[in-house]
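What you see is the complex with one protein chain gone and the rest in place.
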Amino acid sequence: MIVVLKPEATENDAMRLMQRIEERGLKPLYLPGVERVVLGALGDERVLAELNLESEPLVESVKPILTPYKLVSRDMRGHDTEVKIGKVSVGGERVVVIGGPCAVESEDQLRETAFAVRESGGVALRGGAYKPRSSPYSFQGHGEEGLKLLKQISGETGLPTVSEVMDTADLPLFVDHVDCLQIGARNMQNFRLLSAVGDTGMPVVLKRGLSATIEELMLAAEYILARGNNNVILCERGIRTFETATRNTLDLNAVVYLKQKTHLPVVVDPSHGTGIRELVTPMARAAIACGADGVLVETHRNPAQALSDGKQSLTPPQFLQMVRELRTIAEAVGRTL
Amino acid sequence: MIVVLKPEATENDAMRLMQRIEERGLKPLYLPGVERVVLGALGDERVLAELNLESEPLVESVKPILTPYKLVSRDMRGHDTEVKIGKVSVGGERVVVIGGPCAVESEDQLRETAFAVRESGGVALRGGAYKPRSSPYSFQGHGEEGLKLLKQISGETGLPTVSEVMDTADLPLFVDHVDCLQIGARNMQNFRLLSAVGDTGMPVVLKRGLSATIEELMLAAEYILARGNNNVILCERGIRTFETATRNTLDLNAVVYLKQKTHLPVVVDPSHGTGIRELVTPMARAAIACGADGVLVETHRNPAQALSDGKQSLTPPQFLQMVRELRTIAEAVGRTL
Amino acid sequence: MIVVLKPEATENDAMRLMQRIEERGLKPLYLPGVERVVLGALGDERVLAELNLESEPLVESVKPILTPYKLVSRDMRGHDTEVKIGKVSVGGERVVVIGGPCAVESEDQLRETAFAVRESGGVALRGGAYKPRSSPYSFQGHGEEGLKLLKQISGETGLPTVSEVMDTADLPLFVDHVDCLQIGARNMQNFRLLSAVGDTGMPVVLKRGLSATIEELMLAAEYILARGNNNVILCERGIRTFETATRNTLDLNAVVYLKQKTHLPVVVDPSHGTGIRELVTPMARAAIACGADGVLVETHRNPAQALSDGKQSLTPPQFLQMVRELRTIAEAVGRTL
Partner (left out) sequence: MIVVLKPEATENDAMRLMQRIEERGLKPLYLPGVERVVLGALGDERVLAELNLESEPLVESVKPILTPYKLVSRDMRGHDTEVKIGKVSVGGERVVVIGGPCAVESEDQLRETAFAVRESGGVALRGGAYKPRSSPYSFQGHGEEGLKLLKQISGETGLPTVSEVMDTADLPLFVDHVDCLQIGARNMQNFRLLSAVGDTGMPVVLKRGLSATIEELMLAAEYILARGNNNVILCERGIRTFETATRNTLDLNAVVYLKQKTHLPVVVDPSHGTGIRELVTPMARAAIACGADGVLVETHRNPAQALSDGKQSLTPPQFLQMVRELRTIAEAVGRTL
């Protein structure tokens, strides 16, 4: 940790701060410069962070050297972590396609879509029972009823399921009904939910928040791993920028960066990442090409009738075509699908 | 609602869509143009939204005409809503200053800071018992113990209290111990929490999310009002942009815009909005000058020892000086403090 | 064009506005609604834009229906435009790789790098003679001397050249020395430069501005096409967002969107789009996978000694490896390299 002092700081001030650093069992360094005095502090920066040196009136800035995350880092664990959703492994040599409707609407809709996903080569079923919607006047999901349908159709198709949990109070219900939890973008920093999900030990797809930095995503995952649950799949789903032609800006840089910094699997959601049906398949191809471990894609038997996000849902034939194209790309980068 | 069709849409397609609009009891309009066919749909757009016309393959785009919020709108209620925190009215002629530490750290710290706030002219006490922190390794707040201290110090000083609630499960505890709930930026779209807070009927400070649009903030408030709770104070606290010199970009445009579109009180948090102690007072002045109903400012008896956010906390003398300056600005815009 | 009136607008106000619309030879429409009166105006929206109806005090908002660009649109020209840089065609079935150093530093450096590019499969040489740098204290490029070196090395290698022009006054020099102009991100809305470049008739790589929307990029290209010069290659090179882990956020959504809306070739610059050497090749793969017509990649014989942007430059062996991987991806999407 590097501590830059303000020009008015005296040598005495510097000594006092160095003493504070030393009291924490760390090694202080004194680096007098021409325009500013700079202090160094060597040791575990997570201890140093508690000193809150940036609050000192004579401190101009504090620059951390080490990353604030630890358990999710490749430094901790050199090999890739594989996470199991039911019998499906995510993060290995095989690229995964997870498909399904934005929301569970009805038994027929879910069954029909699920079989289409399976026949196209999809290996898990996604579907929302509790839907986060900007407006209170929009369809909010069928709740418990939706979870029951997911379990039923999972039994019929053999596909394991992924569904978003929005509140700690609902967790017991999810543990009983789905194979993998999802934490949505809007809840990426709902720290109570992260910890509670960590306690379940269940696999979880953790979506990046709309304006979360890559580092914040890793720290959110750290909350889950800190509870002893390593079954975290990171998901890039687009960030909010000034661009309005697309619903979000899909940040594939983040995929490559995450794969280099963490040992966790990384998947991509090109449906929310683009918001436009015609962009989903090309961006799914790009995701696999840059190294993602899989994609999460919305598909609906009849998008024009979908209760939510129909504009970005693929039809079953489009979904099938996408899987075919992804297979070719997966092979081009030395993987399978 | 205006529906623009793709160039390949035929007259038959247009007729079919118009029929769908009509079936919902709305009035469809046919507007053939040179390059595109455009349809209009007159009536309650909240009903129209359920049609999900943007999901139709032949629809290029859907442009809403009316705002999606309703209860928070000035169209619904012409006069300003005043919200009471204890005996303090927010949204009236008098500008309010709410002060206190980022986190409740100890009885002494809270008491000393609270008395300083009261003596300086502050009318309510803020303080976090549950702290949302990016890293699991940072101080997370004293929880229930912190709420008890808030209640105790409130009794001693007569200041009503505001504190952030992070989970629906904690609500009963908050109802017993604080005068006003706060929903933090990271939970602005925690819709379950919004609804549950709405059900309590308690006053609530609703902070704008880091990347929430002004409209999304109004829709989040709409969730609370939809439960019959009008006691919502909107809070601008800075948004996330590309600028890194300051912690956030304080969007005072939003204050003026909100005051014109809604009947709810609007306050500003210049502490999080800048992240830099030296910027807090000037930006608090700007907030009152443009029409905010008050400010929420972090102050700590000894910022250099604060467990969180010390860098942006005012000392008690700085807090006093700020209130004096705000009083002059309040008078310059025809209000009191 | 849809014109939404304010609630206080009377029928007379509406009639007056409709008359203004009609005077321009367009067809006005009157759409009275429950909460607002809405007007339509059918015809060429580029004429309508001159009415500046949004300036009218009683107009709440104006929503255009048609795109403001025209010559760059697929509506105008159904087939893909191919642009020639020397003998190299960009925008056809063959994917192109353009390589070279950020800046022309010396004859040796340029020659060595250029031959490495050619031997690896690169088809054109990039190199900056005039460098836009944030700080006046950074290396600004060798200017005219750099252009001469580009011409000389082009002669030796047979590679056509691309170089950035920053000022209209330099254009004659560029016309004499390079095969293709480049307009950099910081000059994307230097409209005088766009028009002057249009007048040369030369091929031009037009880079997207750091905070330019996709539509603004198309409108910038429109400035060039409006001068009768169709030889425009659009280039996505990353946009500025809140994310700081990478230099920019490479927006591949934009590539797919542009390919669907315009007939112009689209290339990607993964060097500036990521700013990190280790991310360049994976993101180049992603670019080709989603449909880009080529990539523009910085390479330097010894990045650690580069006078600018060394951190994002590939070494010659890395460049060669990248081209090999891109060839596999190109084939996977049915193209060649």
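The letters A, B and C name the chains in turn, as written, and every chain counts its residues from 1.
Keep this in mind: a contact is a pair of C-beta atoms (placed from the backbone, for glycine too) under 8 Å apart; a residue touches a chain by one contact, two chains touch by 3 or more.
Only a predicted model underlies this, so the values are computations on that prediction, with no experimental measurement involved.
Enquirer: Considering the whole complex, which of B:His177, B:Arg192, B:His263 or B:Arg285 touches the chain not shown?
Expert: Residue touching the chain left out of view: B:Arg285.
Enquirer: From the list C:Gln152, C:Ser211 or C:Thr328, which touches the chain that is not on show?
Expert: Reading the full complex, the residue touching the unseen chain is C:Ser211.
Enquirer: Spell out the interface residues on subunit A facing the chain that's missing from view.
Expert: Touching the missing chain: residues 2, 4, 7, 29, 31-36, 38, 40, 42-44, 63, 65-66, 75, 211, 240-242, 244.
Enquirer: So that we can see where the missing chain sits, which residues of subunit C does it touch?
Expert: Within subunit C, the residues that touch the unshown chain are 46, 49-50, 52, 54-57, 68-69, 132-140, 166-169, 186-187, 189-193, 195, 209-211, 216, 219, 222-223, 226, 240, 277, 303-311, 313.
Enquirer: With the missing chain put back, which residues of subunit B would touch it? List them for me.
Expert: 211, 213-215, 239, 241-246, 249-254, 256-257, 260, 273-274, 276, 278-279, 282-283, 285-291, 325, 328-329, 331-333
Here is the rule we use: only the chains that are shown with their structure count from here on.
Enquirer: Fitting on CA atoms only, what is the rotation between the copies subunit B and subunit C? Please report it in degrees, nearest 5.
Expert: 180
Enquirer: If I list every residue number at the interface of subunit A and subunit C, are over half of them used by both copies, so same, or under half, so different?
Expert: At the contact between subunit A and subunit C, which are copies of one sequence, the residues are largely the same (over half shared).
Enquirer: Would you kindly say which chain has the C-alpha centre located farthest from the C-alpha centre of subunit B?
Expert: Following the centroid criterion, the farthest chain would be C.
Enquirer: Averaging over Cα atoms per chain, report the distance between subunit A and subunit B in Å.
Expert: About 26 Å, centre to centre.
Enquirer: Report the inter-chain centroid distance for subunit B and subunit C in whole angstrom, where each centroid is the mean of the CA atoms.
Expert: 38
Enquirer: Based only on mean CA positions, could you tell me how far subunit A sits from subunit C in angstrom?
Expert: Between these chains, centre-to-centre, one finds 31 Å.
Enquirer: Where does subunit B touch two or more other chains at once, residue-wise?
Expert: Those would be 211, 240.
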